[in-house]
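Only one protein chain is missing; all other protein chains are in place.
And now, chain A:
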Amino acid sequence: MLSRLHPHKSIKMEFVALAVGVKNMQRVTNFREMSTKQLQYPVQMDLQGLSMKLLRVAGPPRWQSCRWQMRKAEDRGRGRREVVESRDGGTGGQLTVGQRVVEAGKDATYLGIVIFGVGVMGLLFYAIGRELFSGGSINGIYTDAMKRCKGNEEVKVALGTPIAGYGEETRRGRRRHPAYTEYTDDAGKKHMRMKFYLKGGSGRRATVHLEVTENDRGKYDSFRYLFVQLDAYPHRTMIIEDNR
């Protein structure tokens, strides 16, 4: 088996021979990807050292027959599968009433879980969609108010451009959500107050306070007031809108 010229190649040869020799189909299929040249090469190198049997098994002409053997084995397996005894006790796949009740219960439980999951997903998507795409939502009002502040000349001069806006900072450094509170006035109309922050190009910071009232359709649409107050002394106030 050992070649004087290519000792390392003979090892590969051994492996091929072993794989074919034991007729382990799984292992043979791995070797199918090996090119025929690779297979032939060690065989030719080690012709002297090989027994006739190994040559017959590992040689290229026999490779075809190996596949044929595999197919035969598959056929055998298929044939065997046909004679497997039925395991359901001869009822021919029919379930008893009790089993059917159990199955129906299982199906109902799984269906319930699926519906629950879909419902929760739907609720979440609805919440995020309403929040992001509707003008009367908290995020919509925040966006609107920020636009007004950024467009205001007095604020621009006081803070310096560009002006960045952010909400309340959480413990993890997120500032995506402004603080807000809702209340109902004596006339039964809903109001919402909101607070967020601005930071200008000069590094000066300011706080924005605003209140919105709902319209007849129950949607927040108009500012009752909107003003910007500088955070540093003398806490100058710039009123952008005051419709009280």
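Methods note: a residue touches a chain if its C-beta (ideal position, glycine included) is under 8 Å from a C-beta of that chain, and two chains touch if they have at least 3 such contacts; residues count from 1.
In this text, contacts and distances are computed from a predicted model.
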(request) Refer to UniProt and select, among "Mitochondrial import inner membrane translocase subunit TIM17", "Anaphase-promoting complex subunit 2", "Core domain-containing protein" or "Proteasome subunit beta", the name of the complex member that is left out. (result) "Mitochondrial import inner membrane translocase subunit TIM17"
(request) From the listed residues A:Val101, A:Val118 or A:Ala164, report the one that touches the chain absent from this view. (result) A:Ala164
(message) In the complete complex, the non-displayed chain touches which residues of chain A?
(response) 121, 123-125, 127-128, 131-132, 139, 142-143, 146, 162-167, 169, 172-177, 180-186, 191, 193, 209, 225, 227, 229, 237, 239, 242, 244
